[in-house]
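Working notes for the structure below.
Only one protein chain is missing from this complex, and each of the others stays in its spot.
Should a chain be cited, it is by its letter among A and B, assigned in written order, with residues numbered from 1 in that chain.
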Amino acid sequence: MNFFMQRMMGGKEGAVAFVIIAAVILVLFPLFLDIFRLNLVGKYLTYAFVAVGLVMCWGYGGILSLGQGVFFGLGGYAMAMFLKLEASSPEATAIQSTPGIPDFMDWNQITALPWFWEPFNSLPLTIIAVLVVPTIFAFFIGVAMFKRRVGGVYFAIITQAIALILTVLIVGQQGYTGGINGITDLRTLLGWDIRDDSAKYILYFVNAILLLGVIMIGRFVITSKLGRLLVAMRDREDRVRFSGYDVSAFKIFVFCLAAMFSAIGGAMFTLQVGFMSPSFVGIVPSIEMVIFAAVGGRMSLIGAVYGTLLVSFGKTYFSEVAPELWLFMMGALFIAVVMAFPNGLAGIYQKHRSKVIALGRRLCARVPFCPTYRVGAPRPSES
Amino acid sequence: MEGYTASELMSIVAMQGFAGISLFSVLLLMALGLAIIFGQMGVINMAHGEFMTIGAYTTFLLSSMAGEFGLVDYYFPVAIIVSFLVAFGVGYLTEWALIRHLYARPLDTLLATWGLSLMLQQIFRTVFGAREVSPAMPGWLQGSWQPTDAIDIPINGLFVLGLTVLLTTAVLYYLYKSRSGVKMRATTQNRMMAGAVGINTKRVDRFTFALGCGIAGVAGAAFTTIASTGPTTGSLYIVDTFMVVVFGGAASLFGTIASAFAIAEAQSIMEFFMSGSMAKVLTLLFVVGVLMIRPEGLFSVKVRK
Partner (left out) sequence: MSSDTDFLLAIEDLTVSFDGFKAVDGLNFYLDEDELHVIIGPNGAGKTTVLDMICGKTPATSGSIKFRNQELTKLSEHKIVHAGVGRKFQNPSIYENLSVLENLEISFPRGHGVFGALMFKRDEQVVRRVEEIAEEINLKDELHTQAGLLSHGQKQWLEIGMLLIQDPQLLMLDEPVAGMSVKERQDTAHLLRRICKGRAVLVIEHDMEFVKSIAHKVTVLHQGKILAAGDMDHVQSDPRVIEVYLGH
């Protein structure tokens, strides 16, 4: 048990960073934000699942996927399909020409529930689908690409094409998917109204705790030998291969893990926001999620969360104040983060680390219960 | 496919085939520039679509000016050249400001050029508005040609095809026959050696990138004759264009031509029998499927590593 705890926390400094992010998410935001804003933060945090996954496969593994929206979307759609079926009971949809099926199917002259919707009548099957379908999909992509040693920019372009394919498919098949509007008008989860304030509070906390769990899993992976191997593969793939490792297996693993994280985020998005649409699946959201990870620092799991929050807050704020400015700033942000801050927020922190820690110590000394922690040997691979 | 007679099917194939030729022209014009930038230099330019849009808006501006002087029938050849020059110039600046710092980091180039594409899109929107625009069409580009009763082929499509053939020939000639093309290929194949024999590789890089962008500008000028232009027009084609280049085999220009043709024709002919979105899904799925089995693309160059 100690072994697991140590690895998940990543040393004392890692533990402090973890406690701080947990306090921000679990205490600070709920205390100071009204439920509308908190729900918004909850929505942002679902993107952080994707960003954390990207830190692992892009930052550590060097695999840049521009199709993470696909997995976010698959998770989100799976959850939305379940909620939609619950909202489409024969009583609630009595005015339709075929009662008991989702409204958009009825509008598109579909008269029976398609077979692939059937499993989503059951919550356990839905949860399994959220976790397993995107992972298996990622597995197939991973096997096809990594076994043939396709990587780098080719992988990025092909995953982008997959994101485009899925979006066009969802938009085109509106009778089965709800089309461009997505799956909307979701109300209850097993009879529990997800739209009222108390539900939003509960879902926020569930989401936050899941995210912290995902970060801990991520920590466990990147502090293991597998994490070092990922970095080693990124820099010297042949050496790893000729040290007796099946390089593709590690890439497939981390890609699948990132896909599963994204899918959990997607499902939590649907629950908190109450709809799912193709605009969270395609090329644009997928690449935006890369910038979340880049702003936070591509090698920092916790940085990814801050990066997501910062960029999302920025997007919301500027979209309200000066919508025409936002796209321009977003573009500039991509360029700035690549040219000037390749390690993002985490890189800036690392640069001023000693000052930040000294300040933290001084603040801590005034709090009687706070242990004055000692910072262990720096580990460049984890922050 | 029941319900069609053989001759009807032939006409459908001929007309859809020709509609495919228009798409082929646009894809190839865009892909030519990208084949140089990505295929030869290995730089991912996600803003390539915006360079096409620059060409399209340049043409639009010139057509407005031409309209005021009553020169609508004559401006187009000038527009092609000016589009090339404007896109070339912006490309030159882009290489200087961005790309040259990122040659060793291809994935970062991808992100930075994506950022550039967002910024350019916003500039287009601010300057030209969100609505799509179309330049005034010279009279000689309007109308159509009817070889038989059932077949009706628009003139603008033929014109774009002609322009595509011309430009492709020019690019091939430039790359394989001209002195500066040889320098360019030498630089992309062995940078150190090229530098050692006295080629200014930095200047070659800048010129090559700008050239690819300039060709995208010409694609934009051609594009205005078959569709209208909006701020995001270029980004709609970027993934397809990348697929064309990768599918053809990144280092092979002949592969690019073949794959642009195959993708455009497959999509247009299928479009007649199913919805446009399904045709696109099936085409892209096929391309991705082939790339998964054969990552090096259709035409590849074998080298001893």
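By definition in this document, contacts are C-beta pairs under 8 Å (C-beta built on N, C-alpha and C of every residue); 3 or more make two chains touch, one makes a residue touch a chain.
Quick caveat: nothing in here was measured; it's all calculated off a predicted structure.
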Completion exercise
Contacting the left-out chain: of A:40, A:232 or A:348, that is A:232
Completion exercise
Touching the hidden chain, out of A:112, A:180 or A:249, is A:249
Handout entry: Sole residue of A:221, A:281 or A:295 that reaches the chain not shown, by the stated touch rule
Key = A:221
Fill in the blank from the handout: Which of A:43, A:148, A:187 or A:241 touches the missing chain? It is A:241
Completion exercise
chain A positions in touch with the non-displayed chain are 3, 220-221, 224-226, 228-229, 231-232, 235-236, 238-247, 249-250, 253, 380-381
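Going forward, only the chains that are shown with their structure count from here on.
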Exercise for the section: Please report how many Å separate the Cα centroid of chain A from that of chain B, as a whole number. Expected result: 34
Problem - Residues on chain A engaged by chain B in the complex (per definition of touch) - result: 58, 62, 64, 66, 144-145, 148-150, 152-154, 156-158, 160-162, 164-165, 168-169, 171-173, 283, 287, 290-291, 294, 324, 327-328, 330-335, 337-339, 342
Completion exercise
chain A partner, complex, touching residues on chain B are 42, 44, 98, 101-102, 105-108, 110-112, 114-123, 125-126, 239, 242-243, 246, 275-278, 280-281, 284-285, 287-288, 291-293, 295
